[in-house]
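Here the complex is missing a single protein chain, while all its other protein chains stay put.
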Amino acid sequence: MINLTIDNKPIQVPEGTTILKAARMNGIDIPTLCHFELDGMNFENKPGGCRVCVVEVKGRRNLAPACATDVMEGMEVLTHSARVINARKTVVELILSDHPNDCLQCEKNGDCELQSLTKRLGIKEIPFKGETSTYRKDSTLSVYRDMDKCVMCRRCETMCNKFMTAGALSGVNRGFQAVVAPAFEQNLGDSSCVNCGQCVQVCPVGALTLVDDIAKVMNAIADPTKKVVVQTAPAVRVALGEEFGMKPGEIVTGKMAAALRRLGFDQVYDTDWSADLTIMEEGTELLGRLKKALAGEPVKLPMFTSCCPAWVTFYEKNFPDLLEYPSTAKSPQGMFGAVAKNYLAPKLGVKREDLVVVSIMPCLAKKSERAREELAVNGDSDVNYTLSTRELAHMIRQCNLDLNDMPEEDFDSPLGQSTGAAVIFGATGGVMEAALRTAYEVHTGKTLPKIDFMETRGFDGVKEATIDFDGFPLKIAVVYSLGNARKMMEQVRQGNPNGYHFIEVMACPGGCIGGAGQPYHHGNSDIIRKRMEAIYREDAGKPIRKSHENPEILAIYKEYYGEPCGHLSHEQLHTHYFDKSDKLEATK
Amino acid sequence: MPPGRELEGQRGEPTLKPPFPAVSGYMGKPSNVNNVETFANVPVIITKGAAWFSSIGTEKSKGTKVFALAGQINNVGLIEVPMGITLREIIYEIGGGIKNGRQFKAVQTGGPSGGCLTAKHLDTAIDYDSLVAAGSMMGSGGMVVMDETSCMPAIAKFYLEFTCEESCGKCSPCRIGNKRLCEILEKITDGRGTMEDLQELRNLAAVIKDTALCGLGQTSPNPVLSTLDNFWDEYVEHVVDKKCRAGVCKKLMSYVIDREKCIGCGKCAKGCPVEAISRTDYTAPGHKLASMVIDSTKCIKCGACINNCKFGAISIQ
Partner (left out) sequence: MANIKLSEDKVNIIKEIAKSFGNRAGEVINVLHQVQGKFGYLPAEVQEVVAHELNIPVSRVYGIVSFYSFFTMEPKGEHPIDVCLGTACYVRGAEKVLDAFARELNVQIGKCTADGKFSLNTLRCVGACGLAPVAMIGEKVYGRLTPDQVPAIIAEYK
């Protein structure tokens, strides 16, 4: 243990602790800007660049960045001396002097870390006037970039390169012109970006924000010729409450359904329902591949999950040689759209073009997935609009509602009933566990002795297990972060030395609960943990916890699809992937 | 810039220290980073012994030092001198004094991270500590001598422009702070400065020194602080009197033709790149041609006319 004083208070912390952590452990909250950490989720951005967290260390010539300076025996640290406060304020004033002051209209108004820092330091005016940075605005279907607001914290760059290994963003130029951008400052959409949107989730300011689709949805609701239905993804219900002052991990399923009805959606359905459908299709596909493998037929193993649209784009751009490995099953959002437009529309007595399907997702990549050409018929997308959890919260507030006041209501039928297996889709390991619950019973014909697969749960970035499928050792892996997914794909390229059969991939920290469309967690990983606990609480409380026991799912197969992976489901519920990699084409 | 970043194929941005390069440098391995001069000292220390090397120099700074002597001085070039030598010896004995018999004004040591010393430092024995005590540093070993034709606020701005160009942009004090320092200096040299600007320069320079991530940012305000300390009057002249005594700050000066001295040859007008010079209808007594005049709204103060006038009729005011 190391003894030191912070603001004259003697404290003791383990060796290797930074001054920042030592102070926070002792109730002294030194402000930061660039520093960002997701504790236990393998994400840390610590460039020591913003210099907001500087403190005075006795005997040291200059001020020390608390985030990057380890404690030492006998150290005397001052976090609020006149010298420190002046320096900290001046540094923030400098940052503000190169930042647009359009806070009132900024997407991040109220959620901006620079704004709260300015307030906290009591900065009332900016003494520095001078040139400000201006860059071209740029947008994909998911992410909006306004780099005039960039503070060079580099969180997005670290997220894009270290965590996701997407490699779309890099620090470019230098000095005052330095900024984070794609190569040649080209459009993000022309880069290797996979639209995971995590750059938006970690951006402290309004430089990277989501593409707001609220107005389009409001217009559709207001259009009397349209019938507007909505689906809500599993992870939304365990995070939406945060936007209304509820504690992280509060489950708001019923209140959310009630709010959606009051917003004017004609029918309120559940993506959990189509998650159960996904398990039927994906589980059947897995068993089919395993059967072939056991019979010695050539087959692509391991099979990868394909629910995560950032992951889908990632392998299309980076692993065009391995496109036959991921499951062909559409994501739950995609399946819901296909069922709604093909099966539901006639039932509701409307043409597919007049049925507007809206989805509420914890994710920004879903906005891009929605627009994929192969998920549309004659230009009419199966899912017409995708809103994130944050946009839904905005919309609820805009419509003078408070989620806290909502009654508990149920989803509409027939695309509303779901099982515990569906809700866990929202957390890393959940799709795997849901698939195992169904695949085991279908494969063995026996009832699972224990429904909970603890091996697939938790925040480890890579989880591996061998599941006894009645004598057959099923080798599985669960990963989150596209960096970990990349390692798995590289193993497949090397011939799958670990002999995996099935691998689940989610791009975001902790899975969809940590998605880019969720309320901002500002690096507080406890929030993501609480969401995960809520997911498993919701699962445990469900009367039915296996997808193949969902009565509405069984009914639709009986009435419409026939059997999983049958002809019609192949047509509507499965998809295919495209080589989107860079090509080296030499001209003569 | 930290060693090894380029070798590793990275942007040359500083990393946090510790760990220092001697512990973890290139590819995470202990790395020895020194100037060529340091390495060049090694063979002679090995052959002649440490005692011999230590016999040269001062108590705390041993051996010799190579300076790149340059600027407004008669003898320029690389010089190797014992530590402890005075500036006067270097400038007037080795350097042969100031060019064209002008007055010594300042000597800038240490490169853009260093500071400017004045006549009052001429007899200071130069070593690592005395230079720092005087507000400069050994730094690059550059030693640029300036005479009264150098404007000190303009020199500070010149160095800040360099720092802004060289800043990697990683830390906010250096990325934005140096830019703002430079902008304030530009205001001053353009004649738009205020006394509050001089105050702001000091505070901002001090904060940048105190908070910047690497050696570049931590020393970049030195030229500002040392010129403020040693040439305060010159700053005040720029701000209050709107005058540049060195005749360097273009916005603070105008080119004027003395109509009595002008013989009307028109050579100045021919050489003027912006056609700012025209003929008047006044012919001075004793001259055959009408004199010339400069339109100050067109003049870009390039100095071409002064160089072309053989009669000393054009001056800067």
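To keep things simple, chains are lettered A and B as they appear, and every chain counts its residues starting from 1.
One rule holds in what follows: a contact is a pair of C-beta atoms (placed from the backbone, for glycine too) under 8 Å apart; a residue touches a chain by one contact, two chains touch by 3 or more.
Here the structure is a predicted model, which is why all the values come from computation and not from measurement.
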For the chain left out of this view, which of B:Leu7, B:Ala133 or B:Val240 touches it?
B:Leu7
Where B:Leu16, B:Ile45, B:Ala70 or B:Val236 are the choices, the one touching the absent chain is B:Ala70
Of the residues listed, B:Leu117, B:Cys168, B:Ile188 or B:Met292, which one is in contact with the missing chain?
B:Cys168
Of the residues A:Asn161, A:Thr444 or A:Asn524, which one touches the chain left out of the display?
A:Asn161
Which residue, A:Lys21, A:Arg155 or A:Arg174, contacts the hidden chain when the whole complex is considered?
A:Arg174
What does the interface between subunit B and the hidden chain look like in terms of residue numbers?
6-12, 27, 68, 70-72, 76-78, 108, 111-112, 142, 144, 146, 150, 155, 158-159, 162, 165-166, 168, 273, 302-304, 307
Can you list where subunit A touches the absent chain?
161, 166-174, 181-184, 190-192, 317, 580-588
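The rule we apply is simple: only the chains that are shown with their structure count from here on.
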The distance between the C-alpha centres of subunit A and subunit B, rounded to whole Å, is 52
Which residues of subunit A touch subunit B in their complex?
46-52, 54, 62-63, 65, 68, 70, 83, 86-87, 90-91, 94-95, 97-98, 127-131, 151-152, 171, 173-178
Could you pull out which subunit B residues touch subunit A in their complex?
11, 13, 16, 18, 164-173, 175-177, 179-180, 183, 200, 203-204, 207, 209-213, 218
